[in-house]
Every structure is written in structure tokens, then in C-alpha cells.
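If you scroll down you'll find the structure; I have some questions about it.
Right, subunit A next:
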Amino acid sequence: MGILDHFNYWMVIVLMMAGLYTVISRGNLIKQVVGLNVFQVSVFVLYISMGKVSGGTAPILGEGITVYSNPLPHVLILTAIVVGVATTALALALVVRIRKAYGSIEEDDILKQENGS
Partner candidate 1 sequence: MSLEALVLIAIALPLACIPLLSIAGDRAPNAREAISLSTGGATFLAVAALLDPVNAGARPDMSLFTMLPGLDIRFTVEPLGMLFALVASGLWIVTTVYAIGYMRGHHERNQTRFYICFAVAISSAIGVAFAGNMLTLFLFYEILTLSTFPLVTHHGTDKAKRSGRVYLGILLGTSIGLQLLAILITWVMAGTLDFVEGGILDGRVPDGVAAVLLLLYVFGIGKAALMPFHRWLPAAMVAPTPVSALLHAVAVVKAGVFTVLKVAVYIFGLDLMVRLSTGEALQYLAAFTILAASMIAMTKDNLKARLAYSTISQLSYVILGAMLATPLGVLGGGLHIAMHAFGKITLFFCAGAIMVAAHKTEISEMRGLGRTMPITMGAFLIGALSIIGLPPMGGMWSKWFLGLGALEAGQMFLVGVLMVSSLLNVAYLLPIPLRAFFSPPDRASQQVPTHNGEFEDEDPEREAEDITQEFEEETHGAPDGIREAPLPSLIAIVFVAAGTVVLFLFPEAITGLLAPIAGR
Partner candidate 2 sequence: MIATQLPAIQVALPLLAAPLVLILRNGALAWSVAVAVSWLSFAVALALLLRVLDGGTIVYLLGDWAAPWGIEYRIDEVNAFVLVIVTSVAAVVAPYARRSVEAEVSSDRHYLFYTGFLLCLCGLLGIAITGDVFNLFVFLEISSLSSYLLIGLSRDRRALTAAFRYLILGTVGATFYVIGIGLMYMMTGSLNMADLATRLPAVADTTTIHAALAFLTIGLALKAAIFPLHLWLPNAYAHAPSVVTAFLAATATKVSIYVFLRIFLTVFSGASIFESFPLADLLIVVAVLGMFTGSLVAIYQSDVKRALAFSSVAQIGYMILGISLLSTAGVAAGIVHLFNHALMKCALFLALGAVALRIGSARLDQMAGIGREMPWTMAAFTVAGLSLIGVPATVGFVSKWALVMATLEKDHVLLAVLILLSSLLAVIYVWRVVEVAYFRDRPDDAATLSDPPTSMLVPLWIMTGAAVYFGLDGTRVLDVATAAATRLLEGWP
């Protein structure tokens, strides 16, 4: 039971490692961007999990409700998501330009061309 208590956090770690591993190990630029996204999502989950107060509801004033979840982390993560989307967009734009310039999105190919030129 103990392990499942922290299920969210375990998932955070799994996602984080999977994302980082993808970023480091893949030579395909798109896959790197995807890895980066997975990595970032793990952080979103982390924040959202910590804002949850057990037994609490959504932080909207209502009758008979005394326990609310903490809304602040959720708001923060909204910002982080926006930043993440912007980063992904920029990354993809760069990949498009790289493909135009090098005709490839594989890191090995690109490196070969750079060293050759």
C-alpha cells in the first residue's frame, strides 16, 4: 500500500527519467523535442499533485465546504504549460529551418555536414 500512496510522485519520476533519457539518447531532433515535452509534463504533474489536499474540493466557495485544494500550484503550472508550449513551438520551428538548411533532422547527418563544410 505504501508505494501506491505516492503513486503520483512515482509517475513523476518515471516520466522525468523517460523524458530525459529520450532527450539524451535520441539523435532525431523531433524525438528530442518530444522527450523534452514528456520531461516537462512530469513537472506539471509534480506541481498539480502537491496542490491536492486530501479530501479537499476545487477551490470554489460553496456551502458546507471547508477543505479546498491549494489553487496556487495549479495556477503556476498554467503558466508553466504556456511556457512549455512556446518552447515546443520554437523548437519545432527551429527543426523546420534545420531541415531546410541541412535536408535532415538526424543529429549524426547534421554533424557530418557541419564538420565537412
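General observations
Rule of thumb we're sticking to: a residue touches a chain if its C-beta (ideal position, glycine included) is under 8 Å from a C-beta of that chain, and two chains touch if they have at least 3 such contacts; residues count from 1.
Picked so that all candidates are chains of the complex that A comes from, given by their letters.
For clarity, every value in this text was computed on a predicted model and none was experimentally measured.
Every option in 1 or 2 comes from this complex, but the candidate touching subunit A is 2.
Of all the residues in subunit A, the ones that touch candidate 2 in their complex are 20, 23, 29, 32, 36, 39-40, 43, 46-47, 50, 73, 76, 79-80, 83, 86-87, 90-91, 94-95, 97-98, 101-102, 110, 114.
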